[in-house]
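Following this message is one structure expressed as structure tokens.
Of the protein chains in this complex, one is absent; all others appear in place.
Coming up: chain A.
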Amino acid sequence: MEEEKAWALVSELGGDHGYLEEMADILKQHFQLVCYRELLQNPALHGPKIQVLFMWKYFPAAEPWLLRSLPSLKVVASGGVGTDHLDVPFINSLGVKVANTPGVVSDASADLAMGLLLASARKILDAHRIAVDPKTVHIPQSLMGVEVTGSTLGIVGMGEIGYKIAQRSKGFEMKILYHNRTRRSVGDEQAVGAGYCRSLDDLLRRSDFVVIVVKLTSDTTGLIGHRELSLMKPTATLVNISRGQVVDQDALVEALQSGRIRAAALDVTHPEPLPRDHPLLGLPNVLITPHIGISTYDTARAIVEKMVENALAAVKGLPLPNEVKLQ
């Protein structure tokens, strides 16, 4: 006999900010869905049924009042690997587990990091603008970029994503340095030709491209500030795919305006989106994308599948494949 599918809360389906149809179909295969709007309209009816909260791009937010209105909640299944937006201890204290989706995000994130690095180095944004601008008469000489092949890449945060960035940059014969809380194995280092920098300062001084790939924690908040930016080469590029708060944005604006570093390419900012009058948006040497690190059909699908996997395990009372536990 087929068991009735468990109920899950989602932000919305379709529309500008909801799940794409394909992803919604995956969810519907295993769960009955309640949209956030529906829950608000009739919390007494829907609240007690819900066992799963599917979180996509931070919505619905796991606010205390919401969680308390879901007495049967077993799991908050978050899409993506970052968990800095979740108060895990608080959620756990309500008897609710938290799951993320590590692994499946890594390739797409590493690809975007390389894409941002190359687009910034070779001024692809400016080049395209000039190529299609109706007013363009001739091509300015300022479209000269910096060499990627053979340059030095400094990876700050050598986890799964950082390592995949190293693998990709090897194909460009980049010299690879990395800084990490812990050193990786000799085998890992040799496979990508990466040199360990115990001192972050050392990496900053030597790199042509600094890529930030750390988790956001209390230790990494403001990791890159005035001092760090001034250690970098004036010809260097900062690439951030971690979280906006890892970088002191005011310090970054100053460094870019004064030429202390050459350029920055950011997939993440704080907040997201930036207010339209934010100084970062006015700078010619900044490339910003709206947190699209995992925005491919294949990866989004894989993330949703993993969210479902974790949620089903929670509903069945089984160990979660990707439970986020306190350190």
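To be clear about the criterion, a contact is a pair of C-beta atoms (placed from the backbone, for glycine too) under 8 Å apart; a residue touches a chain by one contact, two chains touch by 3 or more; residues count from 1.
The rule is short, and it goes like this: contacts and distances are computed from a predicted model.
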| item | value |
| --- | --- |
| Hidden subunit of the complex - UniProt protein name among "2-ketogluconate reductase", "Glucosidase 2 subunit beta", "TTC8 protein" or "Basic helix-loop-helix (BHLH) DNA-binding superfamily protein" | "2-ketogluconate reductase" |
| Selected residue (touches chain absent from view) among A:H17, A:R227 or A:K316 | A:H17 |
| Touch list for chain A against the chain that is not drawn | 16-17, 20, 57, 107-108, 110-112, 114-116, 118-119, 121-125, 127-128, 130-132, 134-136, 138-139, 141, 143-150, 167-173, 273-274, 276, 281, 287-292, 295-300 |
